[in-house]
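One structure, pasted below without further comment.
Moving on, here comes subunit A:
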Amino acid sequence: MANIPQRIVHEYLRHDKKFPHVWCAGCSNGIVLGAIIRAVASLNIDRNDIVMVSGIGCSSRMPVYVDFNTLHTLHGRSIAFATGVKLHKPHLKVIVVTGDGDCAAIGGNHLIHAARRNIDLKVVMINNNIYGMTGGQCSPTTPHNAYATTAPYGNIEPDFDICNLAMGAGATFVARTTAFHVQEMQSMIKEALQHPGFSLIEVVSACPVIYGRLNKKGGAAQMLKDFRDNSLPLAAVEKLPPEKVEGKIIRGILRKEIRPEFTAEYAALCKRVQTERGE
Partner candidate 1 sequence: MAKTFEVRLSGSGGQGLILAGIILAKAAVLENRKVTQTQSYGPESRGGYSHADVIISDKEIYFPEATNINCLLALTQEACDKFLFDLCENGILIIDTTFVKNLAMVAENTYEIPFTEIAQEKLGSPISTNIMALAFLVKITGIVKESSLKKAIEETVKPAFVDLNLKAMQIGFELAKK
Partner candidate 2 sequence: MTEKEISKQTKHKTPSDKASLAAKPESKLEEIQAKHERKTILMQGNEAVAYGALDAGVNFFAGYPITPSTEIAEILAAELPKRNGVFVQMEDELASICTIIGASLAGAKALTATSGPGFSLMQEGIGFAKITETPCVVVDVQRVGPSTGMPTSPAQGDMMQSKWGSHGDSPAIVLYPDSVKESYELTIRAVNLSEKYRTCVILLLDEVIAHMREAVCLPDIANVKIINRIKPTVPPQWYKHYDENQKYLSPLASFGEGYRFHVTGLTHDSHGFPTNKPGEAAEMMERLRKKISYNIRDLVQIESYQMEDAKIAIFAAGISSRAAKAAIASARAEGIKVGLLRPLTIWPFPDDAVRKMLRNVDTVIVPELNQGQLIHEVERLTKGKSDGGLIPINKVSSELITPNEILNKIKEVC
């Protein structure tokens, strides 16, 4: 029975305490939560060794529902808190759940420096293109010309490609998928959990109640179908002419490389300092 996905998810939830959850019907956050749990379960990681850290926003409400060590922090600061946890206890698996505003606007500085350090954090960035919890304001990933309550005439700013940002800053595992591609999401999270270094997974997700309504995207199901139809796997992109790639969500593992990891480097530093002193 234990291998039935629903059972696995149920087993990891704080079901007796904290439900119903705060998310709207049709929200993608639950899909991502399910994928994280299944990835953890598939690797048999002791849940006592997992710390889930989040900031502020809809997606950042996730930790309260799941039976790990959980830390719901300040807006934008989840990666900084996670850095403290990881540096003091490097054997813990630290998963950061964050949104596009939390991660790329108010928390952008922590994102790039954690990526630069290559500290072994697993950042799952749920990108719904809007500030949902505060009612639909423009975020750094709100597309150009899209509508938000603070962009009532359409957004005149260009949007952020957060995967590119993370790669530019030195992240060693960067992947993108959508809320439609659940299996892919789960396998990416699984791979990130096994990767020794800073990992960022962007999940393009649906906010049908706020972003969807403001931009006439149809319902939740329609938005997920759009993710299916408007995205391309990385392997396919290479074979297509640029005009066919334009405007598409590119899915896949965009970078995977090995570079010295920060907590390991710090442990080596301590050893070196102590050895030199001993001589």
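Selection rule, in plain terms: all candidates are chains of the complex that A comes from, given by their letters.
We take it that a contact is a pair of C-beta atoms (placed from the backbone, for glycine too) under 8 Å apart; a residue touches a chain by one contact, two chains touch by 3 or more; residues count from 1.
Not measured: the values here are computed from a predicted model.
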item	value
In-complex contact of subunit A, chosen from 1 or 2	2
Touch list for subunit A against partner candidate 2, complex	14, 17-18, 47-49, 51, 53, 63-64, 67-74, 76-77, 80-89, 91-92, 109-110, 112-113, 266, 269-270, 273-274, 277
